[in-house]
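Let me begin by handing over the structure; questions about it come next.
Complex shown without one protein chain; remaining protein chains in place.
A, B and C are the chain letters, set down in written order, and residue numbers restart from 1 in every chain.
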Amino acid sequence: MNIETLGIWLGAFFTLCILSFLYKDNPFYKLAEHVFVGISAGYGVALEFQNVFLPNLWNPLTKEGKLIMLVPFVLGVLLFTRFVAKISWLSRWSIGLLIGIYSGIAIIGFGSGDLVAQIHGNLLPLWGGNDLLTLFNNWILTVGLVTCLIYFFFSKEHKGSFGILARVGIYFLMLSFGASFGYTVMSRMSLLIGRFYFLYGDWLHILPQ
Amino acid sequence: MKRLLETINSLDRRYIFLFIGLAVSLPLFFPIGIKFTVTHPVQGFYNTIEKVPNGSKILMSCDYDPGSAPELYPMTISALEQMFKKDLKVVITCLWPAGPPLVEKALAHVTPQYHKQPGIDYVNLGFKEGREVVMVSMGASIPNTFPTDYQGKPVSQIPIMQGVTNFKDVAMIVNISAGYPGTKEWVQQVQSRYQIDLVAGCTAVSAPEFYPYYQTGQLKGLLGGMKGAAEYEKLVGFKGLGTRGMDAQSISHLTVFLFILIGNLAYFALRFWKGKASR
Amino acid sequence: MKVDDYLVRRGLRKFKRIRAWAFAAVIWLWQSLSVLAQESPLPQSGSTSDFRWFDTHRWNVFLALVIIFFLIIYFIEKAKQGKNLFVRRIAGLDAIEEAVGRATEMGKPILYVPGIDDMNNIQTVASMIILGNVARMVAQYDTPLIVPLRMPFVLPVAEEAVKQGYMAAGRPDAFQKDNIRFISDEQFAYAAGVNGIMLRERPAANLLLGSFFAESLVLAETGFSTGAIQVAGTANIHQLPFFVVACDYTLIGEELFAASAYLSKEPKLLGALKGSDYAKAIILLALIIGAILMSFNIDWFKNWFFVE
Partner (left out) sequence: MRKEVPLIITFLAGTFFIADYFIPHSGFSKMAESVNGWTIIVIAFSYILGVANVARVNLDQIQKGSKDKFYKIILLVCLFFMSIAGIVWGIQGGSVFDWFFLNVYYPMQSTMFALLAFYIASAAFRAFRIRSIQAALLAITAVLVMIGRVPVGEAIWKDFSIFSEWIMNVPQLAGKRAILIGAALGAISTGLKVIAGLERTHLGQD
């Protein structure tokens, strides 16, 4: 048995271990689960070392003599003060920096990419000029977005005509969830197809070519 | 009849598991080959790459892991096929840790038939931690963000990376994404900042969420799930893993539809009966 | 007041004052420099250096952010001053009340699943606020409130929330620590554990409120098969379809936060909710104005929203 075949058998064994959870929780599943957590954590450590620490920190610091890189190094080490109760507050400095950067970047990303750009995309003509289907679609998009936003408006009771609009909004949301449901089914089935390909094809070689 | 309905209504889920397992397996053994057409978002994906002048450089970010490989790996293969056929040069990055080995696998699969050289026609820059910060950082400088390729070779020694400083030096971005960080962040942080053409292939779970981006043109094309991969394979001109999975996909969807139908019929019929009995 | 605490507060107050000044100074500097920059020649296109201080193409995003910032800070301050900010009662809260009521009538336990994320997820925080209120409702009756947990950090917070709820109802004696249970930090092992509780202890009401992922459908399905009344809520959009079909009532996205703001009346929650409500009102207005203008072939309004 060469190393490649051995790999496929090992993969098949663990695949079956995890599928056995469908019957019920059992020692094989538990074994596979723990092996997986261990391997994936170890995978991450090695990858961070080879793909981040060496090229982005170690080489600039030692080979190019960029002493400024000591700053992120110290900030990184500070994170580990969490394990020492007395000085654990120091880790907040690094966390503060990370959270600040992510918040700043997120504000810009959501503000420009989602908020303003999406409003721009929904300013559509409701009459004149276009063919009927486009106008019909524009009406649906405009009414749909407006009523959905009304549904998520919390400063006014959903009563009277405002309530009716909110009701229309929830119907649009339900349509939207339905589409998501359909697509989720598609996604999950694809993953299973992929696994069966592996079991029947790569492992057992019983699939027609 | 009533007993049958009650059995259906309280069926052990393991029987259902068995049934769906069969519904997915059988079409793999007995393929039918149902035909299908190509939808607009997929055509957009293909056309945007096709429009790029030969010899240009393209940035491809493979942000996924084995958890969604059956959907996204076929897309990676087809995209590489299309780009290599057109003699485009591909710079590949990963923002998901488990991405780079999958990229290596895809490259090993595609490159031999097109006689492409590593470092000259393509490069796998590997993984960087930092999610959207990496994107913003690449906007300032790609070589500073990725000082070496996946194997640790400095980018200054890689021919394809000469003259690549930031997004201005690539013709467009192809993103294959399974979630966060992925398509949404590429739109928010890169497309809306640098106005660069962006196409995305993503899992079916997240595809509906990206239709608004497709409608506004923030995405020029969109492949959703294995069906998207299959349509794209049709355009590129070969039958890969996506196309081969379509029969099983069709049958499994029909099965789920039947499940919803039968489940509801049993439920409501039983309620109707019980209502009658108590009256 | 502890000395340490006092110093921190004083420091914060000072910091806030400095921050306000710094903010004003930065904006003033920015404006004056952008005026200067417009007078100085623009750099050649293609060159990498750029000496402008404000990207004039990005006015739209700038203005949008300034308006939102202003609204949120304004309403948070207003809420802090104790002004009464109206937020409508979320229908989901009635559904929760009804479910709890039904379970107590039947004398069966209530299961409260606060999602599987840690305390740094704002949905978990919102869920804890709702949990406190559920505890207060349950306290008068001797029905157990079971809270299974996945994150060790959430455990003390959940305990505190339930204990406070029982105290507020005047029944601190009824609080049972064993019912706040750590199950497992592995996603599916956790789901299997909660399924076990549903099947063995047969709660009459399942409240699934917080940040859920792929386990959502497993939980909702099992809960449905045991015949419990289920109320769910999450802002993780992918999971909402499963909740909608398998639960009696579902709080959708922001409703979860609105419910927690309504219950807690905490200024920063209430203020942010009000602030984004007003932002939504402005967006609605913009959508309608834009549609009308576009229908008359006037497109400057739309073009202003173009992001570049």
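Structure notes:
As a convention for this text, contacts are C-beta pairs under 8 Å (C-beta built on N, C-alpha and C of every residue); 3 or more make two chains touch, one makes a residue touch a chain.
What you see is a predicted model, and the numbers here were worked out from it, not measured in a lab.
Across the complete structure, the visible chains that the omitted chain touches are A, B, C.
Although one chain is not drawn, its touching partners on subunit B can still be listed: residues 11, 13, 16-17, 19-21, 24, 34-37, 39-41, 65-70, 98, 100-101, 104-105, 108, 128-131, 133-134, 136-137, 140-141, 144-145, 150-152, 193, 208-209, 211-212, 214-215, 227, 246-247, 249-257, 259-260, 262-264, 267.
Mapped onto subunit A, the interface with the missing chain covers residues 3, 6-8, 10-12, 14-15, 18-19, 21-22, 30-53, 56-57, 68-69, 71-73, 75-77, 79-80, 82-83, 89, 92-101, 103-108, 110-112, 114-115, 118-119, 121-122, 137, 140-141, 143-145, 148-149, 151-152, 169-186, 188-189, 191-192, 194-195, 198. Along subunit C, the points of touch with the absent chain fall at residues 8, 11-12, 15-16, 19, 26, 30, 48-55, 58, 61-62, 65, 68-69, 72-73, 76, 119-120, 122, 125, 188, 214, 217-218, 220-221, 224-225, 235, 237, 241-242, 244-246, 253-254, 257, 268, 272, 275-276, 279-280, 283.
Here is the rule we go by: only the chains that are shown with their structure count from here on.
The chain with its Cα centre farthest from the Cα centre of subunit A is C. The geometric centre of subunit A is 19 Å away from that of subunit C, both derived from CA atoms.
For the pair subunit A and subunit B, the distance between mean C-alpha positions equals 13 Å.
Counting only residues that touch two or more partner chains, subunit C has 237-238, 307. Subunit A has residues 108, 112-113, 117, 120, 180, 184 in contact with two or more other chains. Of all residues in subunit C, those touching subunit A in their complex are 58, 60-61, 64-65, 68, 86-88, 90, 186, 188-189, 192, 237-238, 240-242, 244-245, 252-255, 258, 273-274, 277-278, 280-281, 283-284, 286-288, 290-297, 301-302, 305-307.
Across the interface of their complex, subunit C is touched by residues 10, 13, 192, 195, 205-206, 209 of subunit B.
Looking at the complex, you find that subunit A touches subunit B at residues 22-23, 40, 43-44, 47-48, 50-52, 54-56, 59-60, 101-102, 105-106, 108-110, 112-114, 117-118, 120-121, 176, 179-180, 183-187, 189-197, 200, 206-208.
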